[in-house]
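All protein chains of the complex are present and in place, except for one that has been dropped.
Each chain gets a letter, A and B, in the order it is written, and its residues are counted from 1.
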Amino acid sequence: MNQESCVRLAESGRVGERLTSIAIWFMASSVACVLLCIIGDLVWHGVAGLSLDFIIAAPARSGREGGVGPILVSTFVVLTIAIAVSMPIGLATAIGLSEFTSRESRFATFVGHGLDLLAAVPSIVFGLFGNALFCNLLGLGYSILAGGLTLACMVLPILARTIEASLRNVPDDYRVASASLGICRARCTASILLPAASSGIVVGLVLGIGRVLAETAALLFTSGYVDRMPRTAMDSGRVLSVHIYDLAMNIPGGTENAYTASLLLVGLLVGINLTASILVRYLFPTQRVV
Amino acid sequence: MSHDSPGAAENVAVETRELSVAYAGRVVLKDASLKIARSKITAIIGPSGCGKTSFLQSLNRIGDMISGCTVTGQVIMDGANVLAPTTDLIKLRRRVGMIFQKPNPFPLSIRKNIQLALREHRIGNRVEIDSITQRVLQDVGLWDEVSDRLDTPALKLSGGQQQRLCIARALALSPEVLLFDEPCSALDPVASRVVETLIESLRNQATIVIVTHNLAQARRIADNVAMFWYENGAGALVEFGTSPMIFESPRSPITAAYVQGTEG
Partner (left out) sequence: MLATTLVRSAAVFACSIVLLVIAFLAREAWPAISELGPRLLLDESWHPKATASTGTFGIWPMIVGSLAVTAGSVAIAAPVGVSSAVFSEYYAPRVIAVAYRRWVELLAGIPSVVFGFWGLVVLAPLIARISPPGQNLLCGMLIVTIMILPTIMLVVQSTFASVPRIYLAGAVALGMGRWAVIRQVVLPTSRRGIATGVMLGATRAVGETMAVVMVCGNVVKTPQSIFDPVRTLTANMALEMSYAMGMHRNALFASGLILMLVCALAIVSVNVASRRA
């Protein structure tokens, strides 16, 4: 029986089976409809305001008018800091877990638990933590840097786990062949395994980026609310998700721009995901994606 | 190619006519036509990749589970073509049971393994179900070994016991045909012998079709033997005859080479 092909099961024609079939199809259609409603609503109300002007201009009248230019800049800087800090650590952690320790060792279990716990921490708690550590103790105040560092902590477990999984997915044959040729583990990892796992690494990166862009609560108390164009990373800055929150909750009349900003954010996320899957399919066609 | 079943007057349980199987367009078996005699053991032999398992899977249409699997030709049982889209698959699989290469009892108790299908097909009331359970376990020789622990997990049984449980499970539905896909290849020699003896004893209860790599086994238990081989990049039926005929005086040189161990 071919393991890769999808399974088809025949119905028995009994009434119970027919009814269940109808119920399941109904349930699935409802779920699909709800999503359609949400996306549809976003597109319907948001697409009118979406324009190049919106993307570049600064917000005016507390965001009721104008665009999200400076906000996108802040978002991008926070993203860059978060990924730049967490990627090397995550990569190293993943390599350490996958290649340099045995799976049953206490070290691996311990680190694994730590990462899982870190992934389970609610985002608002990260916000409190970031506030206490980066803003207060390290004196960064409300700044993009503090926000980026906080998000780096949040995204780290996602990167580490995904890259670890994709490294484990690489067939052992490569490691065995490399060992029999006398190639040391570090070089094997760098030259053979990491390239072989690159599609999984890209997936992990995309997941991390998605998480950063979607994050709001952790940034409320770390990077702040200021909607002006930031001059340095030490300036306070508002990211797109926080902007949507502000427009929706605090600014009467901000609903229109909130819709447009939401559409922009969702569009960005979808765009990144799509680009990544196309990239993965064309750059690494032979790899088994995690 | 069409071959007469040995002794054409014998009762035919299943007849295939130009049965071909393809997976996602790639043909793995081409035009297998043969008549499987009732209440006899028919062995299907040949090297790997010649469509033996695909042939077997077409008889109870379990190949339908795999998307991309297309079966053409005819499989005639009781005058009706099993491959027709209107066939009631559930009824078909009650009449044609299958035992797989790797024993696959459900991760449930021994009792539940046997009774699951009985309840599903609504066969008998509780008393009858229990007596069927005892009967089939006795038939496969497991009753003495497990009667005191029917509610313990089936996965705790040994490989041979698990395979006999799977046979019992299939027997509970009183099938007319039993399909065995290399049932002993995952078992140690002792368990293998026990299962083989059991299969032989089932001759009176059902028509048996067994795919096997083990030529000695085929020689020991088969009444009729079908030889499959590679032809033009796909599996095909090369020769079909009684066991003595195939093993002692085969007509095809391929069969001769295979049974003597010089090929395959």
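Criterion: a residue touches a chain if its C-beta (ideal position, glycine included) is under 8 Å from a C-beta of that chain, and two chains touch if they have at least 3 such contacts.
If you're wondering where the values come from, they're calculated on a predicted model, not measured in any experiment.
Summary of contacts with the chain left out: across A:V34, A:A84, A:A177 or A:L283, the touching residue is A:V34. Residue A:L269 is the one among A:I183, A:I251 or A:L269 that touches the chain not shown. Here the missing chain is touched by one residue of A:G67, A:G147 or A:G210, and it is A:G210.
One of A:S191, A:T232, A:T255 or A:T275 touches the chain omitted from the figure, and that residue is A:T255.
Remark: the residues of chain A touching the chain excluded from display are 1, 3, 6-7, 9-14, 16-17, 20-21, 23-25, 27-28, 31-32, 34-35, 37-39, 41-42, 88-90, 92-93, 95-97, 99-101, 107, 110-129, 131-133, 153, 156-157, 160, 185-186, 189, 210, 213-217, 220-221, 241-242, 244-245, 248-249, 255, 258-259, 262, 265-266, 269-270, 273. Counting the whole complex, the residues of chain B in touch with the unshown chain are 60, 62, 65, 67, 89-94, 97-98, 100, 102, 104-108, 116-117, 120-121, 166, 169-170, 173.
We adopt the following convention: only the chains that are shown with their structure count from here on.
On chain B, the positions that touch chain A within their shared complex are 23, 64-69, 88-90. Contacts from chain A toward chain B in the complex involve residues 1-2, 5-10, 12-13.
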